[in-house]
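These notes are about the structure you will find just below.
With one protein chain withheld, the remaining protein chains of the complex are depicted in position.
Letters A, B and C name the chains as they come in the text, with residue numbers starting at 1 for each one.
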Amino acid sequence: MSTMQLPIARAITQGLRDALRADDHVLLMGEDIGVLGGVFRVTDGLQAEFGAQRVVDTPLAEAAIVGTAVGLCFRGYRPVVEIQFDGFVFPAFNQITTQVAKMHYRTGGRVNMPLVIRIPHGGGIGAVEHHSESPEALFAHTAGLRVVAPSTAQDAYWMTRQAIESEDPIIMLEPKRRYWMKGDVDTERRPELGLHDAAIAREGTDATLLAWGPSVPLALEAAATAAEDGTELEVIDLRSISPLDIDTITASVQRTGRLVIVHEAPVFGGIGGEIAARVTESCFYSLEAPVLRVGGFHTPYPPARMEEAYLPDLDRVLDAVDRVLDA
Amino acid sequence: MSTMQLPIARAITQGLRDALRADDHVLLMGEDIGVLGGVFRVTDGLQAEFGAQRVVDTPLAEAAIVGTAVGLCFRGYRPVVEIQFDGFVFPAFNQITTQVAKMHYRTGGRVNMPLVIRIPHGGGIGAVEHHSESPEALFAHTAGLRVVAPSTAQDAYWMTRQAIESEDPIIMLEPKRRYWMKGDVDTERRPELGLHDAAIAREGTDATLLAWGPSVPLALEAAATAAEDGTELEVIDLRSISPLDIDTITASVQRTGRLVIVHEAPVFGGIGGEIAARVTESCFYSLEAPVLRVGGFHTPYPPARMEEAYLPDLDRVLDAVDRVLDA
Amino acid sequence: MSVFRTTIPAPPQDEPMVQLLAPDGTRTPHDELDPVLAHLTGEDLRGFYRDMVMIRAADLEATALQRQGQLGLWASALGQEGAQIGIGHASRPQDYFVPTYREHGVAWARGIEPMTLLEMFRGISHCGWDPHELRTHPYMIVLGAQTPHAVGYAMGIQRDGAVGTGDVETDTAVLALFGDGTSSEGEVSESFTFAASFQAPVVFYTQNNQWAISVPTSVQSRVPLAQRSRGWGIPSVRVDGNDVLACLAVGRIALDAARAGEGPRFIEALTYRMAAHTTSDDPTRYRPRAEEEEWAAKDPIARLRLHLAQSDEIDEAFTTACDEEGHELAMRLHHHIHAMPDPDPRELFEHVYAEPHPLVAEERAAYDDYLAQFEDEAQDQEGVR
Partner (left out) sequence: MSVFRTTIPAPPQDEPMVQLLAPDGTRTPHDELDPVLAHLTGEDLRGFYRDMVMIRAADLEATALQRQGQLGLWASALGQEGAQIGIGHASRPQDYFVPTYREHGVAWARGIEPMTLLEMFRGISHCGWDPHELRTHPYMIVLGAQTPHAVGYAMGIQRDGAVGTGDVETDTAVLALFGDGTSSEGEVSESFTFAASFQAPVVFYTQNNQWAISVPTSVQSRVPLAQRSRGWGIPSVRVDGNDVLACLAVGRIALDAARAGEGPRFIEALTYRMAAHTTSDDPTRYRPRAEEEEWAAKDPIARLRLHLAQSDEIDEAFTTACDEEGHELAMRLHHHIHAMPDPDPRELFEHVYAEPHPLVAEERAAYDDYLAQFEDEAQDQEGVR
């Protein structure tokens, strides 16, 4: 009864709705999230249901959206702010990096920042500049932030709930090009996985494919394709970028001996590098090939008619799988 | 005759002075850089020499400092802006990430951004919060920026010159706690090393120690100490964080078989991870131990009386060297 | 009266709006503005009319092209033609323009081909023109990020000595455009600070089209936006943005003041975004149809036509010719865009840096090798067949 088929966007809507119902101190803020329901309609209907004091259309200023949310935390609220697109989080970068991340530490643990920053992220939607960014590495490097990226409807619901319940600030990266991908959602049975646990999305033995957010369906597709040729890939849906569930990753790599990491962000300086370094350190003697990374190039996100070449796709992932198996 | 002993800060001053002399379109902008000569006195005397139109005390707003510099590039100028401390670059993060980095690409190569952003960076000066940050990874991940970090007076002079001559935007991280460390500077003979070349600061055979900026003297000290025990460490002064001189690094690691990376920034998500991943990929069969990293912890920069524990020091570097040699 | 002052005339909403052409075409005389417009001939006015018709035609066609999948997105400027053509013609050739993403009329007045604008919306480039050549900044999507660029450019003009010499043919000003919603971004305020502090030759121009996507201007400011800049001592005016003549006149005064070295100015042009925010938007979700109708009655094109008709400066032959020319422009856009090839994906590696870059070179080479595999495979397969 509590299970339904929902697209990811709607699963988040439901997560927000249930959080708003569960706790009077939860409130949503952002540009166009109220009357319009957000440009992706993720907050659709919520202002009508909870009123303009709890679902707030703010003035157009990201630093102040995040900055006022910090102030609301001090007053005991649990704000959930929406950044309209990944590329527009940068005006708020100072607040996120020097305030949100550091406030608990600054106050010696006396003040919590139960703040969620929702960011539709990633490319593949044919958009103009600044609408397809993958800035996760820019947040993960900063201690004090937690960074998560659901890839399924079920996770979208529950990770929204868990993020809002967390006493720490969470950057939630929503896989915008998968917003309308459907999946089963059970809104009643709490999942066993914690907010920061990785999931084995498919078991396999020959190599591990690790991905998050919008790249998980791609990794699964690659595994299905490889299986046709008799190669069994294990797919890890990372779910949490910071902290990393390094135990799940190393356990898998120790079994398979090989790791390919897929993400949309540019490879250079991306979180794939951190994972590769860590895995290599802990699995140095069980790794049979160097960790390979498939991701964006060291270029700005290109105009839409070139984005297919920029984004990891099935061929590029399988090419890396071949290389890691050949090594 | 053209060689003099200068502290790093003064070498930069001289680099700026000579650049201002060489090209009328060079101008300096920032907070307190004019009359005061900057809080570190790096621009000392320059406003008196070149006037307030070329050495500009700006209003107190980092986004506009960088943003107006972008506009000045469009008008044919070569602005050099000073961010007063590393922790205060974040209000300008939007301009740096979405404008400075992307403008050349956005305009299809029609407009250059010969802009230098000077940032005194790193810790170890006993300062209050936000005065000791190492944000290099947050810039290096963004294509379109170049990130450099001199560690000697000679490099401070010439990399300043080269950065200003570059047609691309440069983030120049200045080793603030080494500002008064002296070295020989030859202001006439152009060095052979390009702006983005790494330097072998000390040759060795047993393992490679890689560091940049303020950590280079530490790495050299560690190599000297290790040498007393008969261990010969090769020390690479990275000099350029983006792009990386990966050839110099891999050549060294192929010789020594071992690599320890030292930086002040938190290890998690730091550029050390990128280097480790790349080196492991290209030296998989010559590496005799996993690449180890010594750096800041996954915590905000702590209060000054704890920073000694936070920052890599001789013992922590030698401990990592021991571990990499024992593996 | 309290010691706390607002210096805003009470009630706060009371800000006069400069208007020369009423919606019914009536021309109100104006002591300060009339001399600025005195040089305009009937020919000039008809030219403005034609400009507005042309750009509207291009705009409607672009929306159609988006529906046909030829553009990824289109941000229509429908209804804002008066504000845009007015300020476009207020400038002098040497001036530098710093637009938003909805400045098609301004671009037209500055001589930028509509086709060039479409490149960005089609997704084949981020900017179709040479900013140096056309003295027009790239379209800007990060709201407000362009305003400090405008001020910086103006500071460059000052350093070049191209301000305040008294020669209007060479003294140069910058026009910084931004929307009513964007007025809330901190970078816009910082731009006011820099412009005021350095007395930079820059004119800020807001088309207050009443909406920032679904958010009305009242959320950004409870007092008329024109008043915002006065907190910095920057003189400002509210003008009827659907009145091309008033926009031209106040724009000319402001730009000439800036070029004369009198410092920055701010103009709020009251207008209306008649279409959706972009082709992705659905305005029925947030604004009443009645409001759209109310503004339709204030249309800038109809208004100028009525005015010109009243003074016999225009006849049906001319308006028909304009409409036909607009239609032809639309057809040209249609054909051009359908014939436009997609870029080679390898172009994505170009112009990341102005100078050589080892990582870009390495990734590009690896990508070439990777693509070559498929060509090899394809050849192999052909060999097999």
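The rule we apply is simple: a residue touches a chain if its C-beta (ideal position, glycine included) is under 8 Å from a C-beta of that chain, and two chains touch if they have at least 3 such contacts.
Since this is a predicted model, take the numbers as computed values, not measurements.
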Contacts of the unshown chain among the visible ones are A, B, C
Only one of C:I141, C:V250 or C:A275 touches the unshown chain, namely C:V250
Given B:M181, B:I200, B:A227 or B:A304, the residue that touches the chain left out of view is B:A304
Out of A:L72, A:L209 or A:L238, only one touches the absent chain, namely A:L72
Filtering C:D59, C:E190, C:D281 or C:D299 for touch with the omitted chain leaves C:E190
Omitted-chain footprint on chain A covers residues 27, 53, 58-59, 61, 63-64, 66-77, 79, 94-95, 98-99, 102-113, 143-144, 146, 166-168, 196, 242-246
Residues of chain C touching the missing chain are 2-9, 12, 16, 18, 32-33, 184-190, 193, 196-197, 219-223, 227-237, 250, 253-254, 257, 265
Where chain B meets the chain that is not shown, the residues are 31-32, 34-37, 39, 57-64, 87-88, 90-91, 126-131, 268, 297-300, 302-310, 315-316, 319
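Just so it is clear, only the chains that are shown with their structure count from here on.
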Whole-Å distance, C-alpha centre of chain A to that of chain C, is 36
Between the Cα centroids of chain B and chain C the separation in whole angstrom comes to 40
Within chain C, the set of residues that touch 2 or more other chains is 125-126, 142, 186-187, 352, 357, 359-360
By the touch definition above, chain B meets two or more other chains at residues 94, 98, 102, 105-106, 143-144, 242
